[in-house]
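Dropping the structure in here first, questions after.
Shown here: the complex without one of its protein chains, the others still in place.
After this line comes chain A, so read on.
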Amino acid sequence: MSVFGGDSWAREAQQRKRRVEDLALEALDDASSYKKLLSGKYVCLLCPHSPILDSPLMLSMHSKGSRHRAAESKLKERELARQHEINKRIALSDSSVGTANHNSYHQKFRSVGKPLIELSQKATSEILCNQTPQQSSNNRNHDVQLILDRITSGNSNPSQNSFCPAIEAADKLVAQQQHLDLHERREMELKFTAAGWKRDCHGKWFRDENVEFDSDEEDPNVCLG
C-alpha cells in the first residue's frame, strides 16, 4: 500500500468531511438559531442582520463569535422578560386556586423529610442486599432489622461497610486504567514507529520500504486494532 492510501481515499475523505460538518451542526445548541437555505448556505436567525454563511463550519465559527453571543443573550433576555410577564398575568387572573395548589405541594414534600438521604439509603440497602427495593412504608421494623443486620455483618465484610469509598476508588481505578491503557497504547505505538511502521491517513499501519523486518514480527494492525 502506498503512503497516500490508494483509490478509496478521496471519496472516504469527502465523506469524512461531510461527517465533520454534520457534527459541527449538531454541536450548535438549537436548530432554531439557523436555517439552511435552498442554496445550501446557512443563515443565522439570531443576529439582527441575519448573516448568510457558506458552510456549517463557518456557521459554527460564527456562533462562537462575540457579536452572535451578544445577540443571543439579548434575545434570551427578552424571552425571559416575556415569560415573566406571562406568568404574572396568569397569577393575577386565577390567584386563589394557584396559591393553594402551591402550598399543598410544598407540604407534601416537607412531610417526606430528607428525601435525598432517604433515597440514597434506599439505594444503599438495595445494592448491599442485592434485593428488590423494600417499600419503607410497608414495615418499619423490617427496615430497622436490615440496618442492624448491616451493622453486625459490617465487620465481617469491610467492603460492604465502606462501599461508598470503594466505588469512588473503583471509579478512580477505572480512570487510571484508562489513562494507563492510553499510556501503554502510546508506548506501544512508539515502539512500532521505532521499529519502522508508519501510519497511513486511515490510521492503518504499514511497513516503511526502507526498513527491514523480521519474518515473525508483530503486526500493529492486529495488536492495536
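One rule holds for everything that comes next: a contact is a pair of C-beta atoms (placed from the backbone, for glycine too) under 8 Å apart; a residue touches a chain by one contact, two chains touch by 3 or more; residues count from 1.
We adopt the following convention: contacts and distances are computed from a predicted model.
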Given "Small ribosomal subunit protein uS10 domain-containing protein", "DNA replication complex GINS protein PSF3", "DNA damage-binding protein 1" or "Aspartate aminotransferase", the protein name in the UniProt record of the chain not shown would be "DNA damage-binding protein 1"
Identified contact with the non-displayed chain, of A:Leu45, A:Ile127, A:Ala175 or A:Val211
A:Val211
Contacting the left-out chain in the complete assembly, out of A:Ile90, A:Leu190 or A:Cys223:
A:Leu190
For chain A, which residues reach the chain that was dropped from this view?
190, 193-196, 198, 208, 210-216
